[in-house]
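The complex appears here minus one protein chain, its other protein chains still in place.
The first chain written gets the first letter, and so on, giving A, B and C; residue counts start at 1 in each chain.
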């Protein structure tokens, strides 16, 4: 099971001098996708951080297939790759408005007790909300 | 009296599809300049924030004269425009490696007690360090 | 007469360590607003650039009133301040989801013949499309 984002427009400031969206921005798009997904499950990442649980990125991979350009509309499919324990493992596929595959990717994020700076388990409400997806 | 930064190279990721450094990045360059200046006066902005004094930007102006390009080396002149009281008022001039004027600008920053979210006066050590410049 | 954008969410990557949206990003938001406005008038900025007319920013001012935070939803009002001749002069007001004023701003942009790198007049189709607004 997969979550699909609303289309996200490539901004002028996202481009570089090749006219491509700069390759680093895809990591920001992955982040938008997973946060939009959590919001759609009524999980507030903002609240989770206020509760002292952080979710830093532990690893990230991007495989670029076709460039995107200013004003393109990108849609991101996100999937959970594993049952969430101490970390979340997402995979991504980005398509443009012509249904062309722009890139794929993977990220791992680890739950962190912000005060102790120590790994913790996935918060219960998030685990429950994600259950249909793993 | 003026502080002049070390040359700062325009990064590939700073460019946009016109091949220019994106105009929003000059505000980041102004920030680099004032922080480098403070560091040269042995004022750690990082420590100031840890001590609970923040310095958010209250207003900013940029007047763009000539574009800058990937790999350009920009030098920033910073000046204090006023004796620091509750705020710092800087002016900037950026030149490229050909001594051409790239842009000028102004920023005002206000001292803020981070906990109370209330304006405060310029910390004493910063005021003293800046004395030769106003 | 004024154009009002769809709400734009502050992204996690827009924040800085104060927890504010970094002040440089407002210039990117102003850009989104004016391009969304042009698109709503069926003016493709992308096409205009392909036709060899660029629209670089000549000056920009931002007056910050209240910070914005991750997940805030910002709405931008754009207005034309002057009849477009060789340049476009916009003013902006950004409000958050609590209808609080986040910042105001001004930008001037100049029409440029990209090949000759020389100023030109506002393209006729854009001038006509903007007529109701000045």
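We take it that a contact is a pair of C-beta atoms (placed from the backbone, for glycine too) under 8 Å apart; a residue touches a chain by one contact, two chains touch by 3 or more.
On a predicted model such as this, the values are computed, not experimentally measured, just so you know.
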Can you work out which residue in B:16, B:31 or B:61 touches the chain that's missing from view?
B:31
So one chain is hidden, and I want to know which residue out of A:2, A:40 or A:59 touches that hidden chain in the complete assembly.
A:59
What chain A residues would touch the chain not displayed?
17-18, 20, 23-25, 27-28, 31, 49, 54, 56-64, 67, 114
What is the set of chain C residues that contact the non-displayed chain in the whole complex?
12-13, 15-19, 22, 24, 70
Per the touch rule stated above, chain B touches the missing chain via residues 11-13, 28, 31-32, 35, 44-46, 69-71
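The rule we apply is simple: only the chains that are shown with their structure count from here on.
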For the copies chain A and chain C, the interface residues, called same if over half of the numbers are used by both and different if under half, are same
Give me the ID of the chain with the smallest distance between its Cα centroid and the all-protein Cα centroid.
C
What whole-Å value do you get for the distance between chain B and chain C if each is reduced to the mean of its CA atoms?
23
Between chain A and chain B, the Cα-mean centres are separated in Å by 33
Do you know which chain A residues sit against two or more other chains?
12-13, 70
